[in-house]
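Just one protein chain is left out here, and the rest sit where they should.
So, subunit A:
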Amino acid sequence: MSNPHQYIALVTSLPHLGVLFTRKEVPISQFRLKQRLGVLSPGHQKHLREMVEVTAWAGVAKYDSDASVISRAREVIADLAEYPDLQHLVAARMETRTLIAALRRRREGQETAGRISEWGYGRWLAFIKDNWMDPGFGLSHFLPWIAEADRFMRSGDHIAMERLALTEVMRELDHYGNHHEFDFEAVAIYVLRWVIVERWSRYNEADARERLQVLLEDALHANDTHTTHPASMSETPLPSEGAYS
């Protein structure tokens, strides 16, 4: 699809996603979104699939190692040569993930960055390696959220950590989205935002399901045991963790 009028019609047909963390469900279903995106050319649909594959948790989960994710991301970035902003966006997303992966590795007791080029991507590898024990990897001046993420991670507040990471990703999407209104980049950025909103809404759904389960168990076993569930059972379930979530 190259006609700008078609992009205008497509972009205006997509509902506003709203402010992150405020919606309990996505304003457009996956089925309906795919239906609307059907007007894209096969080449653009391929670009979109590839971008989602390397940026969304569900797409990354099928890879068995960080190295294969990074290798795939490099291929996708090379394929997006016609769209420099999307290249920067995917690269920025990989860098954000690298920083989160570094925080997790350090929390798990890793004393040095090790072979960071095998599990990390982007401009900050040298900073991370040289400042491994610094809370913000020596990047606090550029990226103040890292130290905050470190604090959340150490305190075990995974929900706050996830919110912070998603906010950072959303900020990157907003930054590049401001330059595109009715073009392929605008559509791609919308889809990436939709993936994040949809992911957060699933957390809420999982949360609700867990709470319902606890309530059902309480009701079913109340007469037998007369005991309450441990506090941990009623806590908000943690979001899926991984080096590339």
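Assume a residue touches a chain if its C-beta (ideal position, glycine included) is under 8 Å from a C-beta of that chain, and two chains touch if they have at least 3 such contacts; residues count from 1.
Note that contacts and distances are computed from a predicted model.
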- From the list "Pyruvate dehydrogenase E1 component alpha subunit", "V/A-type H+-transporting ATPase subunit K", "Helicase Helix-turn-helix domain-containing protein" or "Spermidine/putrescine transport system permease protein", give the UniProt name belonging to the chain omitted from this structure. "V/A-type H+-transporting ATPase subunit K"
- Which one, A:Glu25, A:Glu82, A:Asp130 or A:Glu181, makes contact with the chain that was left out? A:Glu181
- Message: Take the complete complex as the reference. Which residues in subunit A touch the chain that isn't displayed?
- Response: 4-6, 8-16, 36, 181-182
